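Got a structure for you, written out below as C-alpha cells; questions coming shortly.
Of the protein chains in this complex, one is absent; all others appear in place.
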C-alpha cells in the first residue's frame, strides 16, 4: 500500500511540500509569538489581504516573473549548472529589448515579436559568456555569473544615459524611449479591480509547458537530465558535455530574457530606473523550492508571490513584514529537508519492494 | 473606479477636517533611517504628529519591487481613509498616476516628481542644484589646495543635479579649481546609498589626492565619508539634512556645512495646507527662495566670514541673476 | 559542488618550497609592474599608502568570507551562504556592541552571530543531508529577513536606529606601528622609484590599523597552520577529500564538518564585524552588498589555499581601491598593464606552441592597448565594476590549475560507504 503511494515522485513531493508548509508556519508562529504578536490574527490578516482582487492580480503578475526566472535557473540546475547570472541576463535583456522596442516603430504583432526576440537573444548571448568561459577556460560558472551580474549593471548604467539609449522620463527618472501602442500587450481585466493581469502571463505558461516538454520528451532534454543525474554516464553515452553546457546556459539565458517581458509590454513600456530588479536571485530560491520541475515551480512561485504581496498588510498593522522572509527561508529549507527524508524512505521502500517481488529477501 | 474603502473617511468639509485627518506616507527604497530624504520625510511626519496631533501611518518599500506593489501600497492607505497621502520619491510616479484618479477626494503629494497631472496631486519639487551651488562656492572658497571632491551615492539624474550645481558653484569662485567626482554605484544597483565602507574609501582617496573639501550626496554612505574627513582632519559637506546635528562630537568640527533639502518642511506644509484647505495642486517648488533649500550654518567657525559671499550668491540666485545648471 | 566535466587530468602538486617561491615571485613581479605603470602614467595613487590602506580595508571583509569559505569547503561543505553569515555578523556586532557599549563584545557578537549562521548551515547540510547550495541560498534569504525583523524590534526605539540600521556603534582603537608613519610618509612624497613605492606599501599596511584588520591578517597564517599542521586540520581536510576513508579511520566526520562550517560562519561573522564597526560606524541593511559572493570567488581563485585566497581578496580589494580612489584615470592606466600582460602571455603561449591560446591572448591584448591609447579615461559606469571585470579576466587568462577538495559538495551519510 505505502509503496504504491510512494511510488510516484509527485506524491513524495506533495507530502514533502505539505509537511514543510506546516513546519514553516510553525516556525513563523513561534517567531511571531516571541516578539509579542498574535500568529493567527497575523496569518488571517495576510490571508484576507491576499485574497482581495488587487492582491490576486498583483500576485499572479509577480508570479509570472518569478516563474520564468525559476525556470531559467532550473534549466541549469537540471544539469548541475548553477546560473546565478539570471539576474543580470534579464535586466540587460529587458533594457535592450525596451530600447529596441522604443526605437523602432513596427506594425503590431511584429513589434511585440521583435521586442521579445531581442530579449531572448540578449539573454541567451549574455549567458553564453560564462558558458564559453567554462568550456574553454574552465572558469566556474558560479564566479563568472556573479561577476557578470555586476558587469551587466555597469553596462546598463552606461547605456541608460540620455544621449545613448535613454530619454528623460521625469525630472528625476530616465528610461528607454517609451514603446508605442503598437508594441504593447494590453492587460486582461480581472473582476473587482482596476489592476490588469499581464496578458503575457501566457508566456510563462507556454515556457512552463515548453520546459516540461523539452525535459521529458525530447532527446535534448534526455541528454540534459542524464548530464545532471550522472555526468560521467552521460559523457560515456555520447553526450557532448561542452556543447550541453553552452546549450543549457544559452537556453537558460533565453528564458531569463523573457522575465521582464510581461512587465515591460504589459505595464511600464520602458526600462527606467524604476524597473523591477532582483527577480533573478529570487528565482534561485523558487527553483529549489519547486524542485526544478515545471509544476513544482509554479506552486512555489505562486506561494512566494503571495507571501510578498500579502506581507504589505503587515507593515500596515505594525508587524515587521520581514517575518515573511523568515517564512520563505523556512519553507525552502524544510521542503528540502523533508523531501530528503521522504525520498530516502521512498527509495528504501522501493528496494524492499523489488526484493519482495523477486523473492530474494533472504539473500 | 469604486472608492472601495471600507471605513473611508475621505475628505469631509474643510473646516472640521482636522479631526478626521489621518496622514499616510509611503517611503522609497531605503525607508526610514536612510539619513536622507526618507528620513527627512519622516521628520516632517513626526512634526505633523506632534504639532498637528494627527494620526500617521508610514509604509516601507521593498527593493526591486514593481509598480503594482506601489499601487497596492498607495491604495491601501487611500482605501483605509488616510488622507492626505505622501509618496516619497519619483519611483511612485507611475503608481500614483493610476491610484490618484481612483480616489479623487484624497489629496496626494509626490516628492521629486511632476509628471502626474491630476487635480488631487501635489508635486513637491526641490531645486537641489541651488543649494549645491552654494556649498560648491563654499567649498571653493574654503579650499587651500585648489582641489575639492564630490561623492555621489548612485549615478542617477537626481544626484547628478547635486553634482552639476556643486561644480558650477565652485567654478564660479575659482574657475581653475580641480574637482574629483565619484559615484559609489550605478543604477539599478542602489547599494551606493548604503555602503559607508565605500563612502569612506572614496573620500579618503580624494583627501589623499589633495582635496580638502568633499561634498557627499550619498545617503547613508556619507557617514563613512565623514569618518574619513575626521581622520584626515579635512572638510566635509553634508546633504539633505543638517549633518552637523547628527555627527558625533569628534566629527562635528569637520562638518563645514550641509546642503539642506527640506523634505520635512515640504511634507509638513503640505499636510498643513490640506488641513487648512489651502492645498495647492501641481508643482510646489522648494528652492532658496522659500527656504525649501538652504545651506546649514550650524558650524559658524567653519564658515567664518564666508557667509557674506554665500548670502550674496543666494540673493543672486533668488533674484534670478544666477541660474545654477541642473545637469 | 559542480562536477568538472571538462576532462583535464589532475595537475601535479608542486612541493611547498616551490609554491612559496612562486608566490613571492608573482607578488614581487606584480609590484614592480605597478611601479613601472606609475612611472609611465604618472598616476601616483597606484602605489600610494592610501591605496594600500584602502586595499586592506576593502580586502579584509572579502578575505574573511573567502577564508570562511575555505574552511567549510576544505571539510567538504560548499558554503554559498557566506553572504548571509556575514549579514548575521554585521547585525550581531551591532547588537552586542551597542547594548554593551563595548566594541570587543561587538566582535564577540559578530563572531557568535556568524557562527550561528554556520551552525544552521551545518545542521541542514550535515545532519539532514540537504543540498549545500539549497541550504546556502536559504540562509541568504533568511539573514536579511531575520536581521531586519530584529532591528525593527530592537533598534527602532534607539536614537539613530531604525529597521534598517543600528545606532552609531562604539569604535575600536586604531594602532599604528610606532615611528613608521612620519618618515615613510615623507619618503613617499618624493615619488622616488621603488623607495617611495615600498614606503607607500609599508606605510599603508602598518598605520591606522584596527584590531580587526590585524586579526583578519593574522587569521590567514593561523588558518594555514591549523589546517595543514595540526591533527585537527588533517582530520578536517580528510573529510573534504574522502569522508568515507576518514570515517573508516575513526574520524568523527560529522563533528569535523560541524566544526568547519561553524568556524566558517564565525570567520564570515568577523568580516561582518569589520563592515559594521571598522569600515563604517553602524550596522546597515544591505551593508554586505555581495561581498560574501565575492569572497567565494576569491576562495576559488585562491585554489582553496590560504595564501592564495588572501591574494585573491587582495587583488579584488586593490582594484576596488584603485577604482574608488583614483577613478577613471587610474583604472585607465591599468589597461596598459593588462594589455602588456596579455601580450607577454601570448608570447609565452606561442613559445609553448599553444597557437590558439596565444592568438586569443594576443588579439585581446592588442585590443586593450588600442583602447588605452585611443581614450583618456574609461566610462565611470564601467569603471565602478572594474574589480569584477578584473576577476573575470584573471580567471579566464590565468592557467587553470585549480583543484577543489575531492568530496566538496558531496552529500555524505554516516555509514554510507560500501
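The chains carry the letters A, B and C, assigned in the order they are written, with residues numbered from 1 in each.
Here, contacts are C-beta pairs under 8 Å (C-beta built on N, C-alpha and C of every residue); 3 or more make two chains touch, one makes a residue touch a chain.
Criterion: contacts and distances are computed from a predicted model.
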| item | value |
| --- | --- |
| The complex's invisible chain, by UniProt name, from "Heme exporter protein D", "Monovalent cation/H+ antiporter subunit C", "Sugar ABC transporter ATP-binding protein" or "Oxaloacetate decarboxylase beta chain" | "Sugar ABC transporter ATP-binding protein" |
| Visible contact partners (per top-of-document touch definition) of the missing chain | A, C |
| Among A:103, A:233 or A:295, residue touching the chain not depicted | A:233 |
| Selected from C:231, C:356 or C:374 as touching the chain missing from the view | C:231 |
| Omitted-chain contact residue, chosen from A:37, A:190 or A:220 | A:220 |
| Chain A residues that touch the omitted chain in the full complex | 7, 216-223, 225-226, 229-230, 232-240, 347-358, 360-363 |
| Where the unshown chain meets chain C, residue by residue | 7-13, 229-231, 234-235, 237-238, 241-242, 244-252, 403, 405-406, 415, 417-418 |
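We take it that only the chains that are shown with their structure count from here on.
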| item | value |
| --- | --- |
| Remotest chain, chain A as reference, centres from CA atoms | B |
| Euclidean distance of C-alpha centroids - chain A vs chain C, Å | 29 |
| Multi-chain contact residues (two or more partners), chain C | 163, 290, 381, 384-385 |
| Multi-partner residues of chain A (each touching 2 or more other chains) | 150, 153-154, 157-158 |
| Touching residues on chain C, where the partner in the complex is chain A | 1-6, 8, 80, 124, 128-131, 133-135, 137-139, 141-142, 144-146, 148-149, 152-153, 163, 290, 293-294, 296-297, 300-301, 379, 381-382, 384-385, 388-389, 391-392, 395-397, 400, 402 |
| Residues of chain A that touch chain B when the two form their complex | 54-55, 57-58, 61-62, 65, 91, 150, 153-154, 156-158, 160, 168-174, 194-195, 263, 267-268, 273-279, 308-309, 312-313, 315-316, 321 |
| Interfacial residue positions of chain A with respect to chain C in the complex | 31, 35, 80-82, 84, 133-135, 137-144, 146-148, 150-151, 153-155, 157-158, 161, 227, 231, 235, 241-242, 245, 284-285, 288, 320, 322-326, 328-330, 332-333, 336-337, 340-341 |
